[in-house]
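Heads up, one of the protein chains got dropped from this complex, but the rest are sitting where they should.
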Amino acid sequence: MQIIEEIKKNELVKNPSEIQKICLEKLKLNPLPNIKSELWRHSNKSKFLSFLDYSHTKKESKVNFPYDNASQNVIRFTIGENSSINLKEENYSIRKLKDSEIFDYIKKNISDFDQTDHWSDLLNHCLSSKNNILGLNISGNKIPPIEILSASSYNSFNAKTLILFFEKNCEANLLQINLGDKNSSLCQSTYLCLEENTSVNHGVVSYGKNKSNLLNSLNVIQKAKSEYSLSSLHFKFNYARFEIRINQLDGDAETNIKGIQITKNEDQIATYTKMQFNGPNGILEQINKSLADDKSHSVFEGAIVVPKIAQKTDASQLSRNLLLSKHAKIDTKPQLEIIADDVKCKHGATISQLNKEELFYMRSRGLTLEEASKLQLSSYFQEIISCIPVSKDRWDLLDKLLKEA
Amino acid sequence: MQSKTKEFNPILEVNNLFASTENLPILKGVSISVKPGEIHAIMGRNGCGKSTLSKIIAGHPSYTITKGEIKFTGQDIQSLEPEERAQSGIFLGFQYPIEIPGVSNLEFLRVATNARRKFLKKEELDTFDFEDLVKEKLDLVKMDSAFLSRSINQGFSGGEKKRNEILQMALLEPKIAILDETDSGLDIDALRVVASGIKKISNEKTGIILITHYQRLLDEIKPDYVHVMSDGQIIKTGESDLALELEKHGYEWTDNFSKKQ
Partner (left out) sequence: MVSENLVKNVVTEPYKYGFVTEIETEKISKGINEDTIRLISEKKEEPEFLLNFRLNAFKKWQKMKEPCWADLGYKEIDYQDIIYYSAPKQKEKISSLDEVDPKLLETFDKLGIPLTEQKKLTNVAVDAVFDSVSIATTFRKELAEHGVIFCSISEAVKDHSDLIKKYLGSVVPSNDNYFAALNSAVFSDGSFVYIPKGVKCPMDLSSYFRINSGDSGQFERTLIIAEESSSVSYLEGCTAPMFDTNTLHAAVVELIALDDASIKYSTVQNWYAGNEEGVGGIFNFVTKRGKCLGKRSKISWSQVETGSAITWKYPSCILLGEESVGEFYSVALTNNLQQADTGTKMIHIGPKTKSTIVSKGISAGNSVNSYRGLVKMGSKAIGSRNYSQCDSMLIGDQAAANTFPYIQSQQPNSEIEHEASTCRISEDQLFYLQSRGIEFEEAVSMMVSGFCRDVFNQLPMEFAAEADKLLALKLEGSVG
């Protein structure tokens, strides 16, 4: 628990910022999340400890995007590489947030963060130095795809923060890539604020190498008439947690969440989502798919909260799980908390293996069991992967990665 | 037997076959032998075991053979996987072709065709050559090429699913085709299309088993033999006029037949 020791001894950061000071204070008293709470009880303790067992103090190595951008017009950022950004084009503009804007925003947020619900973000803000916070204000439309890379370095613990403000009427495609190096832990916190009438298509692709760990926290605030689509893919992690909190501040917005997690070997990947409707006429469509093989453990917990004010909410959540090995384990808990009476909410969950009738059909046409399974698996993922905003020429990479996975 | 010429050896022989699923016996001693060029029809009420017989021949894992044997071109196929049976030339046209969302029909057809071609030691086809082949076969069943880009059977009407089955049969060029209620759910025009497709695909080397309730498919494709099945057994075998009698008298008529026949 190197990180925790460093927090306790207060020797993490040489000149802590005010934010870091506040968060260090909050964590010093009680540095670990309550592992008995619903959000943490499935976490494999030794894996969680191994996530904490890297030092923060090392110098980070430079990481490149996993593919080049020769053929297409994209806007790229790597969190931690301090480039000055000020793009002003005919249809859109992207500018870096001022330090004060970032400070105000995080400070406002952490004031009501608590140990259980937002431990990941508190940890992140403790450790994420000014240099490792990327804040952007994005407005306009016809923006080229934005790609943001966050990565951890070999044998270390890295914390990165991303804050994106999407101004009114903005339309954007965003791809976030989280790369885990060998023996490393990445703690990524992301905040997205969607103003009225924005439309954001957000892809998250996270994958690691041998013994990579990831704590990925995503906080999204949606104002009225905004549309937010998230498509995520997490695989190849020794331990990964993906926490998604989405708040439809005034309702009347659309949220679409699609996620895939693939676990092999002894991996543990867990996804937690909390969808909060704070106004009427909100829409949610969510599907989470997981595949667990070997001795791995896959967890999904999803909560949909519909208070009285959120009349005419229409929410659906589906958790589909494939269990491919008798040593693997799946836990899933889709949950509804509803007070408004004029709502349509449903959720569903299935755990099964590949559909035998479908396999037989394909085999009766001469496909081998392996070929048929592959076709079935790729169709299982297709629905979600096809939504990730990745341009066609980079698709090969994703395809290749998935085949390895 | 040994002295006969090769053509007269049966393609498919089912000998005194007993089979069950979840400890429930379904087939109780079925025998049938199909020679090249022959068309057999199996008729019977729902639940008599017709579909089970077809699935067992294709190697469905839910059924266990408790007694008897199935020989395909002289070889016992009990130990063969479903795909090995398909590759070697056994084709099952499903009564209810399953929908497989997300899996492209074209890709599926290509992989299946190449698996069969590989078995036949023919050259495997790349995407372009395969598209040419498949378009040629589409005409046989009067299908639009738009079906190729859709997921397997997903959102297909009953008739479209059945045509898709026959399209697969055309591509795989089986030695024996077992068509399980290929006529059900088809209007008369669609039935003619499917029947003419079957006739064009089959030749003097192909064996066909038609599983059906009704005479109307047999009006289009005249069978050489008609078998009546009841409670897991074939209780009567005759020529094509047996089907007409059945149509006239209904299945109650067959209740009087001795099961030992």
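So that you can tell them apart, the chains are marked A and B in the order they are listed, and the count of residues begins at 1 in each.
Just so it is clear, contacts are C-beta pairs under 8 Å (C-beta built on N, C-alpha and C of every residue); 3 or more make two chains touch, one makes a residue touch a chain.
Only a predicted model underlies this, so the values are computations on that prediction, with no experimental measurement involved.
Although it is left out of the displayed model, the omitted chain contacts the following shown chains in the full complex: A. Looking at A:49, A:87 or A:351, the residue that reaches the missing chain in the full complex is A:351. Annotation: of A:61, A:265 or A:325, A:325 touches the absent chain (contact as defined above).
What chain A contributes to its contact with the hidden chain is residues 308, 311, 321, 323-353.
Methods note: only the chains that are shown with their structure count from here on.
Contact residues of chain A toward chain B in the complex are 355-358, 360-369, 371-372, 375-376, 378-380, 382-383.
Chain contact summary for the complex, chain B toward chain A: residues 58-62, 81-83, 85-87, 91-92, 94, 97-98, 100-103, 107-108, 111-112, 115-116, 119, 151-152, 168, 172.
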